[in-house]
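Can you read through this structure? Questions will come right after.
The other protein chains are all here in position, but one chain of the complex has been omitted.
Showing chain A:
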Amino acid sequence: MKDTDIKRLLYTHLLCIFSIILSVFIPSLFLENFSILETHLTWLCICSGFVTAVNLVLYLAVKPNTSSKRSSLSHKVTRFLKCCIYFLMSCFSFHVIFVLYGAPLIELALETFLFAVILSTFTTVPCLCLLGPNLKAWLRVFSRNGVSSIWENSLQMTTISSFVGAWLGALPIPLDWERPWQMTVERKCSICRSLHVPRMGLGPVIR
């Protein structure tokens, strides 16, 4: 049971990483002048879209938690709507936290918001998929001794490492290298991603 779980976990993470890599290359086939550095905002949208889609597909395919008893259509719809609302809420609250952290209030608002969106896709979307719109379960997972399955453990690790990665991404901002790619948001995201990816790979291996 555990071995199969670990295998599935590994495959899902590999798929996630693959989707991020794809999001770099696929849009250049359809869009003109696409590159990560220059049109980073577009790329951010596409990347977050890809990751969300992969997460949803995985959730439907693997179904790690089979606890939902009622399965009427209306229940599913309300659940889905609730998920959407949670996602939006998390985007906005992240935005607020970034502004409190020192992001400018008015200028670069779009960048800040997109950063909030991508951080939400890396953290909130997996939580929603795995735990559903159940805030108490979330709080339980993110506390000591609150993890009850390997899936939750992986969720805990990836989410925390995403936050740490985003935090580390802010560190090079004061360096005056004056490179064009050294945009605040851009930098944060790339490091967030680069840290996210290895941890996602490591998660199952450590177990």
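Quick note on the criterion: contacts are C-beta pairs under 8 Å (C-beta built on N, C-alpha and C of every residue); 3 or more make two chains touch, one makes a residue touch a chain; residues count from 1.
Following the convention adopted for this analysis, contacts and distances are computed from a predicted model.
Novice: Pick, from "GPI ethanolamine phosphate transferase 3, catalytic subunit", "Isobutyryl-CoA dehydrogenase, mitochondrial", "Ammonium transporter" or "Nucleoporin seh1-like", the protein name that UniProt gives for the chain of this complex that is not shown.
Specialist: The correct option from "GPI ethanolamine phosphate transferase 3, catalytic subunit", "Isobutyryl-CoA dehydrogenase, mitochondrial", "Ammonium transporter" or "Nucleoporin seh1-like" is "GPI ethanolamine phosphate transferase 3, catalytic subunit", the UniProt name of the unshown chain.
Novice: One chain isn't shown here. Among A:41, A:108 or A:170, which residue touches it?
Specialist: A:170
Novice: Which of A:29, A:60, A:73 or A:100 touches the chain that is not shown?
Specialist: A:100
Novice: Hey, which chain A residues sit against the chain that's not shown?
Specialist: With respect to the unshown chain, the touching residues of chain A are 97, 99-102, 136, 139-140, 142-146, 148, 167, 170-171, 173-176.
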